[in-house]
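With one protein chain withheld, the remaining protein chains of the complex are depicted in position.
Chain nomenclature is as follows: A, B and C, assigned in order of appearance, with residue numbering initiated at 1 for each chain independently.
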Amino acid sequence: MMLDKNGIAKRIAREISDGYYVNLGIGIPTLVANYIPNDIHVVLQSENGLLGMGAFPIEGEEDPDLINAGKQTITMQPGAAVFDSAMSFGMIRSQKVDLTILGAMEVSEYGDIANWKIPGKMVKGMGGAMDLVASAKRIIVAMQQVNKAGESKLLPECSLPLTGVRCINRIVTEMAVFEVDTEAGGFRLLERAPGVSVEEIRNATAGKFIAAGDEPEMVL
Amino acid sequence: MMLDKNGIAKRIAREISDGYYVNLGIGIPTLVANYIPNDIHVVLQSENGLLGMGAFPIEGEEDPDLINAGKQTITMQPGAAVFDSAMSFGMIRSQKVDLTILGAMEVSEYGDIANWKIPGKMVKGMGGAMDLVASAKRIIVAMQQVNKAGESKLLPECSLPLTGVRCINRIVTEMAVFEVDTEAGGFRLLERAPGVSVEEIRNATAGKFIAAGDEPEMVL
Amino acid sequence: MINKTVHHAADALHDITDGMTLLLGGFGLCGIPENCIRELVRKGVTNLTCISNNAGVDDFGIGMLLRNRQVAKMIASYVGENAEFERQLLSGELEVELVPQGTLATRCLAAGYGMPAVFTPAGVGTEVAEGKEVRRFHGRDYLMEMAFDADFALVKAWKGDTAGNLIYRMTARNFNPVMAMAGKITVAEVEELVEAGTLDPDQIHTPGIYVHRIFQGVDYEKRIEQRTVRQKA
Partner (left out) sequence: MINKTVHHAADALHDITDGMTLLLGGFGLCGIPENCIRELVRKGVTNLTCISNNAGVDDFGIGMLLRNRQVAKMIASYVGENAEFERQLLSGELEVELVPQGTLATRCLAAGYGMPAVFTPAGVGTEVAEGKEVRRFHGRDYLMEMAFDADFALVKAWKGDTAGNLIYRMTARNFNPVMAMAGKITVAEVEELVEAGTLDPDQIHTPGIYVHRIFQGVDYEKRIEQRTVRQKA
């Protein structure tokens, strides 16, 4: 059974350890916050200038001065701190943020990522993604394994303009969890979505696929 | 009549215009604050992280958390702002401070300045002086024209290790006010201390001396 | 104390002319200088280069300047909320330089701190690196990025005093403090303007030395871009 977006988010949440500062990108990564276990202490960084991002506000309590990097209204946790954009990316660049979770259009077998531009079609900009992928200690990509046309997004090399080079460590898709070998190249299968076979995953991976064949199903 | 330290400070105060942000060094420059006219608005910057430095505190009201760059207890003016050392030198480096007044051991006829080290004898360090002279829009040096041995401190070139190169615009001593020609080189006499002759000043100037002979006495 | 007060946006922006480069604070529609943008629209100055993290939405923020064809070049990190922007870009009417968000912030910081250039790993190996110097430190590659050089910075703060000191509120801070430091002339509009001496000197986010003109804004809309809420538990 392929995971839905919430399933992907739930699996990624298990990668978060007690004491982590985490930056969550827009889309599926935002959902990860809903699945962080209550018994670990994690601080969410929002790159527009906040540590200690909380849940969405209760209806009627939205504050236009308090948003996240996706421009959504949010709240602050006790112990939160606000700062300017230079300091925000200063702490990202100096690797004080332990984990970055973000979406991707394509990832290459060497861990290159493309997620900001489709030439001639889409020009939204990279926002903070280029800074995050260039600096983060550890990056997890949350993405669909195949696009709407049924083509794999895990490629020998990216066809779209790059966001960052050899920077992606781990990928969680609706089918599987991968470790990326940024040295030798290759998507190393770690876990399968419940009921999804190694062959199915192999068929949905265009780049170099590495599997022993006995990879376990995910625990969600 | 040679000026005393307060006389030098008083003359320098006349160089300060309404709306100036001013950094005052240790020694004679500190005294300048006492002579700023009441009808102009000036903000004093202290490079340890304060804009809006006020007078010394009333006895018994000293606060160990509130000092100037000379480590003296001070007060704050209404509208003061505190910041860290990086921002303090950030505003100095980006030339937001209009005028810097500081002391010197030697100045050369090209506007080089030495004021931080006597090899083998004194190793106090440059503090913020190198940053200030390298960045300030306009610098006035407050100094004695001759040292205790009677030797001129206005030299063809500095003998001591430099603090900065071709950066001094104006010098006020116990004898005179000079403009420094940092292009062609030379101490151009602008004003004489009351009763001091051009010849006396020429004799106390080792570097290239430029005077028309009819330079007026200072108005104090 | 040096008084930086002007009456209103028209006073504050009287000497902005066609072809100038402007830094505009804000992130999305949060913390944008609404009064200044309205005044730019009213003045009708054109051929502007605008540096801002975003380009507003079609009918608010910098989007109003775009719709009015006042912007010749936009320097931003993310412009995805604006259809008119995309239209002008694809038609070639608008020149666009997309800059990583941290690079954008740091190029402001560099200007405010008098540093001509800074090094950042963001964009190494991507098209952002084209034409830029790459330099290796401690085994890692960095791009050399240049400080911005802008005629004006237009920022929005929560409170300000007559000496130009500024305090921002929550994430409406964002780019405002670094842009305030980076303008040759910096104009601050505030929701509440108080007398110098009212604000705690320890709580000033932008010291008045960086602010040349300050005024109390009016009619803040503070539009919310993505209203997300949860139900009361």
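Definition applied: contacts are C-beta pairs under 8 Å (C-beta built on N, C-alpha and C of every residue); 3 or more make two chains touch, one makes a residue touch a chain.
The structure displayed is predicted, hence computed values, not measured ones.
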Worksheet entry | Visible chains that the absent chain touches, using the contact criterion stated earlier | A, B, C
Item to complete: Among B:85, B:147 or B:197, single out the residue that touches the unshown chain.
Response: B:85
Worksheet entry | Interface with the undisplayed chain - residues on chain A | 19, 21, 41-43, 45, 50-52, 76-83, 86-87, 89-97, 135
Worksheet item: Considering the entire assembly, which residues of chain B contact the chain that has been omitted?
Response: 46-50, 55-74, 76, 82-86, 88-90, 92-93, 112, 123-131, 134-135, 161-165
Worksheet item: Given the full complex, what residues of chain C touch the hidden partner chain?
Response: 106, 113-121, 137-138, 140, 142, 167-170, 173, 201-203
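The rule we apply is simple: only the chains that are shown with their structure count from here on.
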Worksheet, complete the sentence: Ranking chain pairs by contacts puts first A-C
Discussion item. Of the chains shown, whose Cα centre falls closest to the middle of all protein Cα atoms?
Written reply: C
Worksheet item: Approximately how many whole Å separate the CA-defined centres of chain B and chain C?
Response: 37
Fill in: Inter-chain centre distance, chain A versus chain C - centres from mean C-alpha coordinates, in Å
28
Discussion item. Taking the mean of the CA coordinates per chain, how far is chain A from chain B in Å?
Written reply: 56
Worksheet item: Do you know which chain B residues sit against two or more other chains?
Response: none
Discussion item. Touching at least two other chains at once: which residues of chain C meet that condition?
Written reply: none
